[in-house]
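Complex shown without one protein chain; remaining protein chains in place.
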Amino acid sequence: MAITMLYFAWVRERVGIGEEVIDPPEVVRNVADLIDWLSRRSDGHAAALSEPAKLRAAIDQRFVGLDAELGNAREVALFPPVTGG
Amino acid sequence: MAITMLYFAWVRERVGIGEEVIDPPEVVRNVADLIDWLSRRSDGHAAALSEPAKLRAAIDQRFVGLDAELGNAREVALFPPVTGG
Amino acid sequence: MIRVSVDPAPIELGVEVAALEARGAGGIATFTGVVRTDDGVEALELEHYPGMTEAALCALAEAAMDRWNLLGATIVHRVGRMTAGERIVFVGTAAAHRREALEACTYLIDRLKTDAPFWKREWLAGGARWVEPRATDAQAAAHWL
Partner (left out) sequence: MIRVSVDPAPIELGVEVAALEARGAGGIATFTGVVRTDDGVEALELEHYPGMTEAALCALAEAAMDRWNLLGATIVHRVGRMTAGERIVFVGTAAAHRREALEACTYLIDRLKTDAPFWKREWLAGGARWVEPRATDAQAAAHWL
């Protein structure tokens, strides 16, 4: 099923785009799987996603851990830890 | 030695004046003595000063307890507990 | 920088905050007390002890500057008569870190309630009454000792 990926801050810069639509295979079950699968799409993806410990995620606009199941996710975002305020 | 007395809030209202200069005798040594001595000056003073536990004091613009010695006080103020802010 | 003011004129919040922001700090915390509109009070009258009041507020602002790493502390208290919805008091602090600004702001308003010679009188439809001190205010101030 198609998922809209969103990237923010230096993740966006390294990937080279802020948004893309993907269709990962069934073996990609949780966010960590998705990061691993995405990192093989391009050198930019690899540069952005090589250290999952530095990444945070949201599924359908809610913060989740990297072990969260994708389920029927329609929108997944990857980004560095937030620094607002 | 002359002392300027100041009264604030309902103490001022009951005494009937906000300021007066007094010259208490030597036996008046601390604030409690002064309250007792002042309360005999008029019905207004008596009404204002009859319950020392409800009074607070300052000597030369510093808060003090009723047991504080007058020493060389030049200005003594009597008032209810403060309610600013 | 310390700023203390005791004035019958309305409190200009924008001006006070701008002065704190101009200190170059990262964070500004403020507390503003306003005459409540909900309990039948038509006007509030603030009496104070001229001379002693300003000294007490300066001492309080200095104590906050010593205790926290502040770039600015402001205390503005209105006196005289004011009506529902008007500002009675403004305290503001500027600091590089929000924790310091917020703690110092709480300290200033807590201690102002017990350590500065102000007296409030409420005017209601039926007449006027002097406000009684609240035990919770003494507890809040004691918390900082």
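Residue numbering begins at 1 within each chain, and the chains themselves are lettered A, B and C in the order written.
Here, a contact is a pair of C-beta atoms (placed from the backbone, for glycine too) under 8 Å apart; a residue touches a chain by one contact, two chains touch by 3 or more.
Since the structure is predicted, the reported quantities are computational estimates derived from the model, not experimental observations.
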{"item": "Interface partners of the hidden chain - shown chains only, full complex considered", "value": "A, C"}
{"item": "Chain not shown: contacting residue from C:Val4, C:Met52 or C:Ala101", "value": "C:Ala101"}
{"item": "Per the touch definition above, residue among C:Ala29, C:Leu46 or C:Val131 touching the missing chain", "value": "C:Ala29"}
{"item": "Chain A, residues in touch with the chain not shown (by the definition above)", "value": "6, 8-10, 12, 58, 61-63, 77, 79-85"}
{"item": "Interface with the undisplayed chain - residues on chain C", "value": "13-14, 17, 21-22, 24-34, 36-38, 85, 87, 96, 98-99, 101-102, 105-106, 109, 140"}
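The working rule: only the chains that are shown with their structure count from here on.
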{"item": "Contact graph of the chains (line, ring, star, complete, other)", "value": "other"}
{"item": "Pair of chains with maximal C-beta contact number", "value": "B-C"}
{"item": "Length of the line joining the C-alpha centres of chain A and chain C, rounded to whole Å", "value": "49"}
{"item": "For chain A paired with chain B, centre-to-centre distance based on mean C-alpha positions, whole Å", "value": "74"}
{"item": "Rounded Å distance, chain B centre to chain C centre (Cα mean)", "value": "27"}
{"item": "Chain A: positions in contact with at least two other chains", "value": "none"}
